[in-house]
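First up is the structure itself, then whatever we jot down about it.
What follows is part of the complex, with its chains left where they were.
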Amino acid sequence: MDQTDREKIEKIIRDRKKADEILLIKSKVYKSFLELEQKTFSDGNLKKRYKELIAIGISIVINCEPCLEWHIKEALRSGTSEEQVLESIEVGIEMGGGPATVSSRFALKVLEYYKQKSVR
Amino acid sequence: MDQTDREKIEKIIRDRKKADEILLIKSKVYKSFLELEQKTFSDGNLKKRYKELIAIGISIVINCEPCLEWHIKEALRSGTSEEQVLESIEVGIEMGGGPATVSSRFALKVLEYYKQKSVR
């Protein structure tokens, strides 16, 4: 795995943490958003892991790289296989066309990154 | 269920059929797209029904009403419960904010429409 890619992923992780700290103090709206997030991604009639796959598909279509980093990690952590993540990316490609194949390039790197870290 | 809403849904269905007929004759690209679509939504490491839920989440975020009509029907047909569709809409709301709550209004109508038709 490319050094620049690893650094990019790790910068995303640090940036999220730093912004979290600031926004949790300064923004009631952000705090409220985190509650909403937690309610969204907990087990329900649909297991958390399928919800994470939905979020991956969405992230592919809107090309949100930090979203991909987060939801792929969460998907793997909650028991999704690499093959299932790939198939959620495929749904993103069907719904997003060429630009979604671009997003999928970063998704593959995130998959590789967490495989090496052996998340789970 | 509102008469205008039912008519809107049924117009979406007719419009898809009509365009399909024209494009399948006139466009090799469209034909190729339908093959891609079929490959995407068939059972794999992920069951078709979970892929449909991913497509619903995406459709909520990008506000594609005819996509919602199609993928909600396909989700129900492949064994998804109404509650699971609702939870995929919730992921869409988390990823799309206020405008996604607007898309979810139409999704609810589609759910109601197919409940009355008792799809499955």
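All chains are identified by letter, namely A and B, in their written order; residue positions are counted from 1 within each chain.
FYI, a contact is a pair of C-beta atoms (placed from the backbone, for glycine too) under 8 Å apart; a residue touches a chain by one contact, two chains touch by 3 or more.
Just so you know, these numbers come straight off a predicted model, no measurement behind them.
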Number of identical chains forming the whole complex, with 2 shown: 6
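Please note the rule applied: only the chains that are shown with their structure count from here on.
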Averaged-CA centre spacing for the pair chain B and chain A, given as whole angstrom: 23
In the complex, chain A residues that touch chain B: 36-37, 39-41, 44-46, 50-51, 53-59, 61-62, 67, 81, 83-84, 86-88, 90-96
